[in-house]
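For reference, the structure discussed in these notes is given below.
Some chains omitted; the rest stay in position.
Just so it is clear, A, B and C label the chains in written order, and each chain counts residues from 1 on its own.
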Amino acid sequence: MRPSGRKLDEMRVVSIETGVMRHAEGSCLIKVGNTHVLCTASVEDRTPPFLKNTGLGWVTAEYGMLPRATNTRNRREAATGKQGGRTVEIQRLIGRALRAGVDRSALGERQIVIDCDVIQADGGTRCASITGAWVALRLAVDKLMKAGQIVSDPMIGHVAAVSCGIYAGQPVLDLDYDEDSAAGVDGNFVMLGDGRLIEVQMSGEGTVFARSQMDQLLTLAEKGVGELVAAQKAAL
Amino acid sequence: MRPSGRKLDEMRVVSIETGVMRHAEGSCLIKVGNTHVLCTASVEDRTPPFLKNTGLGWVTAEYGMLPRATNTRNRREAATGKQGGRTVEIQRLIGRALRAGVDRSALGERQIVIDCDVIQADGGTRCASITGAWVALRLAVDKLMKAGQIVSDPMIGHVAAVSCGIYAGQPVLDLDYDEDSAAGVDGNFVMLGDGRLIEVQMSGEGTVFARSQMDQLLTLAEKGVGELVAAQKAAL
Amino acid sequence: MRPSGRKLDEMRVVSIETGVMRHAEGSCLIKVGNTHVLCTASVEDRTPPFLKNTGLGWVTAEYGMLPRATNTRNRREAATGKQGGRTVEIQRLIGRALRAGVDRSALGERQIVIDCDVIQADGGTRCASITGAWVALRLAVDKLMKAGQIVSDPMIGHVAAVSCGIYAGQPVLDLDYDEDSAAGVDGNFVMLGDGRLIEVQMSGEGTVFARSQMDQLLTLAEKGVGELVAAQKAAL
């Protein structure tokens, strides 16, 4: 019934390749089916002004998409002169998601900037970005710990995200672009590795949904995040 | 236990005054405690280009906040030269929420622009905006129907929104600013009048939450939205 | 002969309500007929760089208009990415007008930012803004004096403004929108309470005017400002 032939609760093939960027303190290329995102972590000694002298660190993210990551070419945001609303929304989400998985006091007064650049898009880019971003962050933190710049591990647990939705009346896991553009209800679920929730965004543009459907999607999401965390572990 | 002395499941006082703007096709001033938002609906004969000749209408929203709506003055976005990420995120949410409650085919090929301008802020401005925006939209649609420009009512049901969160370890309804800035988990719930869900956004910046807590907040939200819908009905 | 039925030298009804904003150091809602402007004063401890260590304070203003303050919706300046020429011109005028009524040495090295936001427009918004802005400024200064932060009153006198013009060949006081858009000559007069002039702007777009007409308008303006100052006094 799904265009890809997958079962309702079947994720696409996930692969995470680490160390793909020569310069970054942490990096990976995450592939969730045909969605490919390059994630890098850059460590900076300064924090945003509002954290000055608080002893707390910061993790933030920026998101971009190559113009031809999609079926038809999108205008380059650098050329249009601003990041679109969707981009802003996604990068704020990635940042919040990662910070929920970090003890910012243990991180110390430094900033880690995560760049998530979508090389190829086939639905679920924000979830793939979060899942890959966490790996890049983990690698950068490991490097700081090895160098003795951080003493106690600030990483609280794995952070991963997956989308679920109601497609053709059925709850399905890990929507690809064909499903996403036809889905009545679409949700993004960010979780810790132990199943606790960090962020839930469910939206029914042009339709509504029942509480019971929300529960079904949450159950699917728990399954998906479990598999993504396993992929993160395998990659590290 | 709440700074305001309210019970855990107690909303702030809600008032909705309609017809407050001389020029707009629909308008109201919604007050949720000390959060005051002016909502106007403007009917335009044109739609966005992508809807040309589809027979479908469009509802969109813009959000703004007066510089001194808050405790310390915020920079005026018109002067800084762009809308901030938070503003963009909120106005996209308001637009999606309203569209979920409208049959865009019955609306016909026209656009209704909702402006939500926060006159005074004390937490929950996006939820108050949605609840007030729906009233302004309802009034504008009524006007179009009275004028015979729309034949069949495109409004599917009431749309209202409320925030809930975990404050001091307890699930509470309708967070004010003091609670919002201290809450570990913060959620916004947009619903139809019949309790079905339109959008759920739960976020635990710096913390995580369990599925059971999510359920508690949803139950609170259902109560709050019920009261907001009653206020909408009273106002119309 | 005037669309509103007013006499040639008759102002619209003026009301000024103070203390309308919870957070601002000074605020008022001024209504001049159907023109409604919300004015707030925000006290800041810093001054613009060019005043550093001069002992002089600064008063500045920003002006905005809600998108649906007018008969047809105007584009939101925050969304277009810049303040239009008219906005810039008006806010510079408001700032100059207020500074002429303040002893900046007695004010001390601080800045007071006045925000004038037009909630509803029916002609004369810049004049109503100046008149209301002065009330907000007065209230903020009173607060600083009560707190002992300012010792000697820096307010030189009342500042108020009114528009006059030649409508249908006759000099009229306090143009509303219908008159303003049809007037051959349009003037804005900013004065101190004692009748001395702060700023005069007379313009005959598409026409010209004689020196004697300018005198007639000035005489009308003196009457109007007298009534506005009385309204300011009544409000305080």
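Heads up, the rule we're going with is that contacts are C-beta pairs under 8 Å (C-beta built on N, C-alpha and C of every residue); 3 or more make two chains touch, one makes a residue touch a chain.
Everything numeric in this text was worked out from a predicted model, so none of it was measured.
Here 3 of the identical protein chains are placed; the entire complex in the file holds 6 of them.
Here, only the chains that are shown with their structure count from here on.
The chains in contact with subunit A and with subunit B alike: there are none.
Same-residue interface: subunit B and subunit C share over half of the residue numbers found at their contact. Look at where the CA atoms of subunit A average out and do the same for subunit B: the two points lie 27 Å apart. Centroids built from CA atoms put subunit C at 51 Å from subunit A. Averaging C-alpha coordinates per chain places the centre of subunit B 33 Å away from that of subunit C.
In subunit C, the positions touching at least two other chains are 81. Contact residues of subunit A toward subunit B in the complex are 82, 85, 88-89, 92, 96, 99-100, 104, 187, 192, 195-211, 214, 218. The residues of subunit C lying in touch with subunit B in their complex are 21-24, 27, 34, 38, 40, 42, 44, 62, 64, 66-73, 76-79, 81-83, 87, 113, 115, 117, 119-120, 122.
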